[in-house]
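Structure record follows, encoded as structure tokens.
Every protein chain except one is present and positioned as in the full complex.
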């Protein structure tokens, strides 16, 4: 057994990271995951846990397609108006900037709709599972998928 | 805006949990996720992060089908012999009890094979994504799916 | 053995949470943890992992006292100018709004200084350990401590 280790792998602390947000250019959020010209900036990926962080620019009338949060996500809506899980009138939340929301593990968002120009910052633990009406996976966007999409921009 | 809260939701600490393992009966691990009569006991689910914990009884010749660990998983092999990611001879690990393994976020396990009767304890952060040869999701087993499968046993 | 369970504790999914930020009043951040009249709003606590989320209003000249991040923290500086770990001139980061930073697990911040009126949003995994010059704990601010301080405001 060549690779049966006698010692535990030594690990080093991580370095801090900093991003000057306005120096990043907005990229188009992948087609097929949204309706309308949503743009985004990826700010961080954390490969140990699969967490990632981004900001999103969502013009009036745009929306994200049906997806499930595989782990919890927290958003800080800095501009505009976002209807989550159907909005207030349908059992969900209507966020008005400045608004904070905690979306729990396995929350399903059938449509996240922006009726005004909006912007939000969000931290995700784990992937987003974009699904069809029957719950079949169309795209499972992990931290690696997010990084790949960002770097191809 | 009826449900726009003026106060932050108060949260209580969680209670400790304890399971006397031999008092739980082994259940069959769901067909379609494995080959051979693998049995399991679910020990815990953690809905905030989507973590879950279980022990598995894997007779000689059994195997788990192709899957991806959506978050990190740690196993403690207490009995037997487990080939992970092809085993030592194919770039993966061959675990021999007592063995410990850390499977990172997004690790793909094409076949996890037991050539002897084996038993292991494992903690999972996030779901297992069982996939076909082309990477399409066949079953995304979250903490909720694990709990449902366990309670239907 | 009365409390040795025969069954695994059933867990329910968590509900979503929403906070209309401007409806919360600013509270003074606890004395002894900062210099100058820093104010904050607690937005969320997550008792399973010990995570918590808040926004901070830091007038020019204020600073946070020496502390260690026990788990990773991510900030989104929406206004002003923040010197972290000594700032750019001393091996740390100088954040200028809009700026994003990832502070890794066990990052020590001897002084976090605001030379202009500043505001930032931050998610924390685990507590902040406020320490003296010798590294002795002065206050370990967990999610529960943060919640208690907030509710006493």
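What to note about this one:
Which chain is which? They are A, B and C, in the order written, and residues in each are numbered from 1.
The rule is simple: a contact is a pair of C-beta atoms (placed from the backbone, for glycine too) under 8 Å apart; a residue touches a chain by one contact, two chains touch by 3 or more.
The structure presented is a predicted model; accordingly, all values stated were derived computationally and were not measured.
Checked against the hidden chain, the listed residues B:43, B:58 or B:128 yield one contact partner: B:43. Looking at chain B, the residues touching the absent chain are 13-22, 43-44, 46, 53, 72, 74, 76, 78, 84-85, 92-93, 95-96, 98-107, 121, 123.
The chain not displayed touches chain C at residues 1-4, 47-50, 70-72, 88, 93-94, 96, 99, 104-106, 125-127, 129, 136-137, 140, 142-144.
Taking the complete complex into account, residues 1, 3-14, 17-20, 23-24, 42-49, 143-144, 147, 150-151 of chain A touch the chain not shown.
Keep in mind that, in the parts below, only the chains that are shown with their structure count from here on.
Chain C has its Cα centroid 33 Å from the Cα centroid of chain B. Chain A and chain B have Cα centroids lying 25 Å from one another. Among all residues of chain B, those that touch two or more other chains are 1, 3-4, 47-49, 143-144.
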